[in-house]
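A single protein chain has been removed from this complex, and every other one stays in its place.
Note that the chains take the letters A, B and C in the order they are written out, and that residue 1 is the start of every chain.
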Amino acid sequence: MSYTYGNNLKLQIFGQSHSEAVGATVEGLPAGFEIDFDALGAFLARRAPGQALSTPRREKDAPVFVSGVTDGATNGAPLTVLIYNENTRSKDYSELKIKPRPGHADYPAHVKFGGHNDIAGGGQFSARLTAPLCAAGGIVLQILKKKGIEVCAHILSVGDARDASFDPVSDQTELFDGLRSRSPCVIDPAAGDQMKSLIEAVRAEGDSVGGVVECKITGLPAGIGGAGFGGLDGAIGAAMFGIPAVKGVEFGAGFGAAALRGSAFKPTPSIGREQRTVNLETGRNDTLTVQGRHDPCVALRAVPVAEAAAAIAVYDMMLENGTEAI
Amino acid sequence: MSYTYGNNLKLQIFGQSHSEAVGATVEGLPAGFEIDFDALGAFLARRAPGQALSTPRREKDAPVFVSGVTDGATNGAPLTVLIYNENTRSKDYSELKIKPRPGHADYPAHVKFGGHNDIAGGGQFSARLTAPLCAAGGIVLQILKKKGIEVCAHILSVGDARDASFDPVSDQTELFDGLRSRSPCVIDPAAGDQMKSLIEAVRAEGDSVGGVVECKITGLPAGIGGAGFGGLDGAIGAAMFGIPAVKGVEFGAGFGAAALRGSAFKPTPSIGREQRTVNLETGRNDTLTVQGRHDPCVALRAVPVAEAAAAIAVYDMMLENGTEAI
Amino acid sequence: MSYTYGNNLKLQIFGQSHSEAVGATVEGLPAGFEIDFDALGAFLARRAPGQALSTPRREKDAPVFVSGVTDGATNGAPLTVLIYNENTRSKDYSELKIKPRPGHADYPAHVKFGGHNDIAGGGQFSARLTAPLCAAGGIVLQILKKKGIEVCAHILSVGDARDASFDPVSDQTELFDGLRSRSPCVIDPAAGDQMKSLIEAVRAEGDSVGGVVECKITGLPAGIGGAGFGGLDGAIGAAMFGIPAVKGVEFGAGFGAAALRGSAFKPTPSIGREQRTVNLETGRNDTLTVQGRHDPCVALRAVPVAEAAAAIAVYDMMLENGTEAI
Partner (left out) sequence: MSYTYGNNLKLQIFGQSHSEAVGATVEGLPAGFEIDFDALGAFLARRAPGQALSTPRREKDAPVFVSGVTDGATNGAPLTVLIYNENTRSKDYSELKIKPRPGHADYPAHVKFGGHNDIAGGGQFSARLTAPLCAAGGIVLQILKKKGIEVCAHILSVGDARDASFDPVSDQTELFDGLRSRSPCVIDPAAGDQMKSLIEAVRAEGDSVGGVVECKITGLPAGIGGAGFGGLDGAIGAAMFGIPAVKGVEFGAGFGAAALRGSAFKPTPSIGREQRTVNLETGRNDTLTVQGRHDPCVALRAVPVAEAAAAIAVYDMMLENGTEAI
């Protein structure tokens, strides 16, 4: 199944880019956890478009809690959160129904769903679905933090512009707090400037560029995760590959399991330049120029998404078999 | 996990009796299926309260599709449907926080969730959660019908008032159509009158009575379901036990697996008479008189719910391994 | 899938009646638990055939541990146990390939697997598969007992011969110990004598008879299991319906969830009398007289099987989300 993750913390994501809303249902959260809604809003704002360097689509992304919350605290019932889709421009996408974008899910989705798939904005394959992932993951990050576990990511590279790496051993909690308010989210400001210049140049050409996000988890007790397909790296990998555009996941050779890096994000396939494709009506080669509003570098907004995915994977593993780590 | 069902058709139900909404997310529906919304509404109306003999709570229960539907047809994305909770009276339930109702989930939920559970209207344990079950199952019933598979249930007994049974062998499709518009839903009108009298008497005493629902599935190809824990009876049993108040599931000794009957529904535990309980604050014996609006016989409204649960179980099994039966 | 059960305690059963072995793999057992192999052997002996009133097939059923055990204790790795199939007489079953037994899985299995299914002894649908279920469940019963949880079953009825019922409220632990050594396993010896007479009469006619097993669980903490499809009754129901011949599961109206009863076992479909069937080669009506060794009443040996299934379901639920109950 597509948007279901986890065995103990169960996450179900739903919605399409231009449906009434996107959302998530989470089972397995502890009852009585008081959600810090301001912190959650700030976390979601880091992912939201409308920032400099990203797509001009404005999304307020205010989470609406349908169930699972009583008086601001979790109540043990499945928690469902909606984020309404506003400011959508579905008319931009009609051409894609017959001219699939190269490097995007348009063509396999057309085959898989017999042409009945929602093409507007990428449908269920849109990066818009990372908004509810972050809403769910943002709550889990708060739960982990209370247990002394921090999950923090930054942009390691965009094209050939490269930030400093996390130190796999030393405590960097103070650095974490600063990182979360930087845009772009980098350790070394000079690297951030290089990235900005590169992205501006790429945007001017109607093109896009890929990037690498590095994520560090600290405070994790030993013994989380198991053997074989049940390892923590596999669990994190599966969560990361659930993020659109992720094409690689590596775990660092650090000391023990203290550090993991990183997720490789491919360039956005929706670009303004003319691209070669196949016309599904005529069966002939054709060209396509994608209208609409798109990120020149999706990695920029992917930092909180990677944190959310890592948090969900870690917490799901911690719940397994009720280890003392909980 | 609590409200998740199925391996191929994945169903996730969420909401509480008095939360903003109840809802369901379904993955695995075929893409391009045109939903008959009028038929779906009629099906949901059979479950809705506000009928004679049931609780006076009025629920319009109009399903709102958040995702998964484009131009009236499924689009292959997870389908999420909401049913907003209106006309709720949460003040009725405050006493139950310290005086759990006998025979209800109040006390185990208090222990499981450390007192953080939503008590209003039974919270996530409310029979209100069968509304989204019917919304999802109502669509699946339409899909099955297109494949020549009919699922039909009726009230076999209420207390000692007993309807005629389905014939396990002969075709009863014409009977099915008539049954769906009867209230109470019985084969023999005289049995229905007996049931009405019994329920009125029970209601007058502030009490409630249990009942048995019989369900028949026709047109099912051979070879659906597997051995051991993968059998069709186990799958249907698990779906049926997900309906609040079901205390037993039996499969008929008919010819082959053509007929199954029935699900035994216990009397509603929320009754108007004084009941004995334990006061969680004082730790002493206490008495409880439940206010609010309750069904004197939950089995009456359970007929479409049983059909919905059976349809979901059958279709999940049909999708398994892509048998030709699909 | 067919022989997989559980989300936290994961059980996988494999084998056919006449394959080299039947077996089970269990994940999720606590590490360091010292298995009482004598007690496990005694438990398996209660299920084994070769007793008075059951099939004369002799099975030593000695469990061979392939993995998961070090120096007599669980080691945290998946535990795999084999029970070799000996004393099989495959030649008895050749006729069934073209003349499926009524009331058995022969015909649906033929359709589902395109005729490639193993017909000997019922293949994977054989009650022989309850041997590894009991091997796994027997270990779980020992784990539960250490936590003060007892699971005990007896034969409530065979045909119209009926034993006394468990008391849903009072402590009956002393009765439990005695029950486990009785054959047939009944509370009231007079009822046992009635059952014996009935079964002998049925056997003499080449026929078989069904029965009901009642199971009681004591010492269970409140708060085990959840809402909807995650309830304890649904979990136990799914485990029980995984036992061949179970056609119904009911939960008693006792005080709270202290008592559950019972599982309805149908008469063995492999009987010595001539039965009517359809010949799959000719497509015409035909008759069948099943040779081989069969139980005149499968319920007799089903008592430990029901205990094993209940124990597995309960423990799987206890592991969920790491409740304090563990």
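Following the convention adopted for this analysis, a residue touches a chain if its C-beta (ideal position, glycine included) is under 8 Å from a C-beta of that chain, and two chains touch if they have at least 3 such contacts.
Model, not experiment: these values are computed from the prediction.
A.B. asks: Which candidate, B:A227, B:V246, B:V298 or B:V314, sits in contact with the chain we can't see?
C.D. replies: Spelled out, the listed residue whose C-beta touches the missing chain is B:A227.
A.B. asks: Which of A:Y3, A:F33, A:F65 or A:F166 sits in contact with the chain that's absent?
C.D. replies: Touches the omitted chain: A:Y3.
A.B. asks: For the chain left out of this view, which of C:L40, C:L96, C:A109 or C:A245 touches it?
C.D. replies: C:A109
A.B. asks: Give me the chain C residues in contact with the hidden chain, please.
C.D. replies: Residues in contact with the chain left out: 1-4, 10, 12-16, 19-23, 25, 27-28, 31-32, 64-68, 70, 73-80, 82, 109, 112-118, 123-124.
A.B. asks: By the contact criterion defined above, which parts of chain B meet the unshown chain? Give residue numbers in ascending order.
C.D. replies: Touch with the absent chain occurs at residues 7-8, 28, 77, 227, 319-323, 326.
A.B. asks: Spell out the interface residues on chain A facing the chain that's missing from view.
C.D. replies: Its contact residues with the unshown chain are 1-5, 7, 13, 102-103, 105, 107-109, 111-112, 124-125, 129, 221-231, 233-234, 237-239, 241-242, 244, 246-251, 253, 256-257, 264, 266, 320, 323.
Note that only the chains that are shown with their structure count from here on.
A.B. asks: Does the chain A and chain B pair touch with the same residues on each side or with different residues, judged by whether over half of the numbers are shared?
C.D. replies: At the contact between chain A and chain B, which are copies of one sequence, the residues are largely the same (over half shared).
A.B. asks: Using the mean of all protein Cα atoms as the middle point, what chain has its own Cα mean nearest that point?
C.D. replies: That would be B.
A.B. asks: Where the CA atoms of chain B average out and where those of chain C average out, how many Å apart are those spots?
C.D. replies: Each chain reduced to its C-alpha mean, chain B and chain C end up 29 Å apart.
A.B. asks: Hey, how far is the Cα centre of chain A from the one of chain C, in Å?
C.D. replies: Averaging C-alpha atoms per chain gives centres 47 Å apart.
A.B. asks: Between chain A and chain B, what distance separates the C-alpha centroids? Give it in angstrom.
C.D. replies: Inter-chain centre distance comes to 37 Å.
A.B. asks: Which chain C residues sit where two or more other chains touch them?
C.D. replies: 7, 227, 320, 323
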